[in-house]
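Have a look at the structure below before the remarks.
With one protein chain held back, the other chains of the complex are shown just where they sit.
Chain naming follows the written order as A, B and C, and within any one chain the residues start at number 1.
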Amino acid sequence: MIGDILTYLTFFPVLGVVLLLLVPKERHDSIKSLSLIIAFVTMLISFLVYALFDPLASGMQFEVNVPWVNSVGISYHLGIDGISLLLIVLTTILTVLAILSSWNSIKTGVKGFYISILLLTTGMIGVFVSLDLFLFYVFWEVMLIPMYFLIGVWGGPRRVYAAIKFVLFTMFGSLLMLVAVLYLVFKYHSMAGVYSFDIQALVSMPLSFSEQAYLFAAFALAFAIKVPLWPLHTWLPDAHVEAPTAGSVILAGVLLKMGTYGFIRICLPMFPEATVAFLPYICVLSVIAIVYGALVAMVQKDVKSLVAFSSVSHMGFVMLGLFTLNLQGLEGSVMQMINHGISTGALFLLVGMIYDRRHTRLISEFGGIAKVMPAFATYFMIVTLSSIGLPFTNGFVGEFLILLGAFQLNTWYGVFAVTGVIFSACYMLWMYQRVMYGKVTNPENEKLTDMSARERIIMIPLVFLIFWIGVYPKPLFDRIEPAVKNVLEQVSRAKSVQLDPVTYELTRVKDEKGTVTDATVTFAPEQEEATHE
Amino acid sequence: MTLDVAIFFISAIVAVFGATMMITVRNPVASVLYLLVSFAAQAVLFIQLGALFLGVVLIIVYVGAILVLFLFVVMLLNLRGGEDLGQPSRPMSRFSKYLIGALLLVELVFVIRGSAGGTDQTVTGMMGPVVETFGSVQDVGMLLFTTYLYPFELTGVLLLVAIVGAVVIAKRETEREAAQKKQLVEERGHSSEEKVS
Amino acid sequence: MAEYIYLVPLFPLIGFLINGLLLGRLPRAAVNFIACASVGLSFIVAVMLFFDLRALPEGQRVLEQVLFTWIPSGALQVNIGFLLDPLSAVMILVVTGVGFLIHIYSTGYMSHDPGFGRYFTYLNLFTFSMLVLVLADSFPFMFVGWEGVGLCSYLLIGFWFEKKSASDAGKKAFIVNRIGDAGFLLGMFIIFWQVGSLQFTEVMAAAPAVFAAGGALVTTVCILLFVGATGKSAQIPLYVWLPDAMEGPTPVSALIHAATMVTAGVYMLARSSVLYTMAPDALAVVAIIGAATALFAATIGTAQNDIKRVLAYSTVSQLGYMFLACGVAAFTAGIFHLMTHAFFKALLFLAAGSVIHGMSDIQDMRQMGGLKKYMPITFITMLLATLAIAGIPGFSGFFSKDEILWKSFSSSHGHILLWIIGFITAGLTAFYMFRLIYMTFYGKERMSDEVKHHLHESPRSMTLPLVVLAVLSVIGGWVGIPHVFGVTNHFEHWLAPVIAGPHQEAASHALAAAGSSAATEFLLMGLTVVLVLFSIFGAYMLYKKRPELSTSLAQKFSGLQALLVNKYYVDEIYGALVVRPIVTGSVFLWKIVDVLFIDGLINGFAAIYADISQVARRVQTGRIRSYATVFVLGVVAMVGYFLYW
Partner (left out) sequence: MPVSAFLVLAGVLFAIGAVGVLISRNIIVLFMCVELMLNSANLALIAFSRALHVVDGHAFVFLVLTVAAAEVAVGLAMVITIFRNRETINIDRISILKW
């Protein structure tokens, strides 16, 4: 029972989809309640996983490994470490909130909408629990379809453009990823004599530098599009602006993390040499993303696209943290993934609430909202502060560690990334001022009602998380740390770096010629467990 | 020249003539009748080949039912060969299509000849005598109800589906349905306009 | 003892939580009581802690309390922990003491404002953040308070958010502070990078071993930390937010923008004194910036007509003094001035608030005059504060300012030029403060009848804090009477264990040169006093005796006058050089780079595909016969292939 908990967690929403199919499509209330219950139970299961998770153990937990398609080595291999654990919990929480947020705003195609959301949940959880590349790829693509419908059917005026753009961008990357996956599998076959899609088996496979470089590039492109890393980000503002609130929340909250999660789960451990070699380029792009996203966010006229560009900036922080390759940077980066999910999710939820009332998101349409909706303004302020990384809100912890890590890696990355902290205050507070402060000039804003009980229920857990992670993030760190150390150990297989066993800091080894030679690690598939330790 | 050969050549000539006329005459009624002629000749060939049952079936089903159905439709639509069939194709395109047909024919002949390349006597050689009951109703019936029972039953389903389908397709739509359809088209047009803007 | 330290910030936090969570549901009296009581309680605890600390032997006056681990990440272990030593003890006394008085004052001042609940919530949050700032035992935890006070400042400046100028000012304050904070963060990073810890005790202990004295690294650290301080403490070039911050309620200006928050930079420098004494170049920068700010702001202060703006520039100027002190490694003098300044500047603001309150929210001094007889208590207390800030011997400001001037002259890091600037500033200070007094309380009553009708002395809740602060302004300096008067400088002695710097050597140095330096010190002191008196006389002549003289003078030097009134056009210059290019650049990035270039490239690819498809789709004619032709051709080709190949 407990051993299979990941399977239950992953496929419980699918059960919900089956049940939903049986409900007549006119019965909106039943559909909404049923999907809420399903999402809620999924969340409870994820809490159970969190409770049962052993923070001290390193390595994967709750592993399930059943052969699936033996002839090509595909197995049903699930397992989580601290990183995926937290992301799963984030996913399930945001799903519940997303369903609650669309309670009154989705009026057409209700059944299809909730089915899409639940399918999406399965896809997202599936990506986080997969330890088999085939499974990973399947879930990766499974996410795409419901999201496409969420944007394309229930979206704004330019929804079709946005949805297609989203799908094409993502598809482009994931096809390259598929090619890379297949290459890995065949390579493994040529070395070990059997096929395997198992991530842990493939990680231990020695690859020459040029192989690593190409494979890294293929995977990295897929993940970078998802993150999205500058300059591959242009699908994001469109998708966010057009998507319905629930879609934006899940898109920003979880889907973007898929990219960074892919980096940390696949790119870094599998291609350490390439990671070290590509590091400067990715760091530079991340820093550009940080500054660029913030600057462009500042001049947006639509609240949602402002938040979307702020996501570009924040995810730039995450990417920068990942590629600092030191403990602080990586831990901060994982924290920032969670934090960004919470605060940006909350921002989109809040924007959705005001959109439900006014059916516009243009900043210029608002002004003086704080006077008519004080509670809304308060929640908005808290979330804004979390987004600009005020200490004691969740945003600070991750940002601080990332900047610290980046600074240790290279002073200039740190210096430029820090300006992102300044600009984030500029665009968020400017937006807040234009929306909330001043006199009510638009007569349509005069009679707005403050937050309803349902809306408060949506926000309270998020506010709680904002402060909890801000003040006492230790439980999260305890769970992240072993996983991050594992990643660092795997990266340290690269010959060009050396791992300090105490501080877990990777330092570059400068060899005479400055070139990285091909890996010559001896390969023993039977003893892969041994090489892990 | 034996009787056998005479029957074959006469039937073959009639069949080819009927087919050729069918595709060349302009009046659909005449077309149907030429096809009828061709089919009749083919039925003779069927019987000559020992397929007594199928030959009869061909006459009854094709000539008696299907071609009559064609005639019905032609008359129902009141087609007399004077309909507007648009611009006739250019000679070149027409010629090229004949050429394609000819090529196909040549290839088919080569296929037959190729497989006959020498060894396969069953194809090139004279047909030997067969048992008396070959191709009889009993013979074919036994096969259909034993070895090919499932396909045979499935043809029943196929026919049923075809009947229902034909009825549904040919049925005149009611006014209500027409109105609904109109409304749907309007909505579509409306939403597509929105998309453009 | 140590285990009670957490109570000091805890009480305001509880007050904040109660008032914040029950916002709008509590009666006014309850809100007032909770807000004041929470700060009052922490004041009591602070006093107790102070005496506990005093009871300890001199070398061991450090109390530490760790509540729990905040950020555990490898080598970086940041605790939620408090550090109470003589320096933070002084700070918590000032913060809770002055804070308590201002809370009480606020109950009167805000008695007609419907947003009182929000106001006291913010105020308590501020007190909490400020206490965290001064009690924190590590840089990151200090940063919590550092940003927290910035947030409260933002919220309180923009308290009347319906006014565009108020919300603008709040935003400006936060963003300018953030620029400083970025410097602070970078400074922290270098420290962690080099030392591997961010605990104050560990950093200060390890610094001499890790950093080369006078080396580039430690200088960079100090300058970066100082950038943080310039943001928070309104020094050149980041001082611009403070004058605008006067949009907030006046008690807020008194608490945040005079007494406590703005002095956080000085506190941070004093806290990092070990690092600064190792970086003489950084000290020089601090001293120069401090001196320049002091003079610069003082000149602007002479030409402002808004009563609060005069005080705001005065604050900037006085903060410059404090940094001047820090810059000559006289951190004790800086902290001493910080304390006395907290008393008299808070008093000045509160008195100004009392005036504004009585004047029906008019702040322009040109519409005041002759208020002496209407508001006697306000007048007397404000006069005492003015005497203190002007540096009249005996008053608190005299001792602290004089010590700074003397140190800027005598310290091994000092310079005669620094002293001259400080000296001129002292004169200017006296001038603009008495200008304020004369314009407000003396002369013709220039207000309208309507205002005059409502003119009244403020209620007891407001005057009581004035009186208490007035007493402190007078006697507050007596704890730090310099050696030269033949007494022990208790204040310096008290802080000595925490403050690094040349004080030991300086003390011996001073003793060695006692004979000559005492004479010099008295000479300089006398010079200053003469200048101050002369300035007061000037103000008296211009604004009391012959007001027409000031107008004619203003006309004569109209260029200079315009320059001063417009604050040297610094805001405009920043707008043109920084804000405008960033906004324009961002629009460029968005419209050109993002939409036109990147998206254009991608949509261009899509368009190319679409164009190819436009051609290719023509194959799909919809004509069955053409499909059939192609189909048959295909069959022919395939059969042909199998026949011949």
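Remarks
Everything below uses one rule, namely that a contact is a pair of C-beta atoms (placed from the backbone, for glycine too) under 8 Å apart; a residue touches a chain by one contact, two chains touch by 3 or more.
From a predicted model like this one, the values you see are computed outputs, not experimental measurements.
In terms of the touch definition stated at the top, the absent chain reaches B, C within the entire complex.
Subunit B residues in contact with the hidden partner, per the touch definition given at the top, are 4-5, 8, 12, 15-16, 19-20, 22-23, 28, 31-32, 35, 38-39, 42, 45-46, 49-51, 53-54, 57-58, 61-62, 65-66, 69-70, 73-74, 76-77, 79, 83-86, 88-89, 94, 97-98, 100-102, 104-105, 108-109, 112-113, 116, 122-128, 130, 134-135, 139-140, 143-144, 147-148, 151-152, 155, 158-159, 161-163, 165-167, 169-170, 172.
Residues of subunit C that touch the chain left out of the display are 617-618, 620-625, 628-629, 632.
To be clear about the criterion, only the chains that are shown with their structure count from here on.
Across the two interfaces under comparison, A-C and B-C, the one joined by more C-beta contacts turns out to be A-C.
Chain-level centrality, scored on Cα centres against the all-protein Cα centre, points to A. For this pair, subunit A with subunit B, the centres built from the Cα atoms lie 61 Å apart. Across the assembly, subunit B contributes no residue in contact with two or more other chains. Of all the residues in subunit C, the ones that touch subunit B in their complex are 629, 632-633, 635-636, 639-640, 643.
Against subunit C, in their complex, subunit B makes its touches with residues 97, 100-101, 103-104, 107-108, 110-111, 114. On the subunit C side of its complex with subunit A, the touching residues are 24, 68-76, 80, 140, 143-144, 146-148, 151, 154, 158, 161-162, 164, 167-168, 170-171, 174-175, 178-179, 181-182, 185-186, 188-190, 192-193, 582-583, 585-587, 589-590, 593-594, 598-599, 602, 606.
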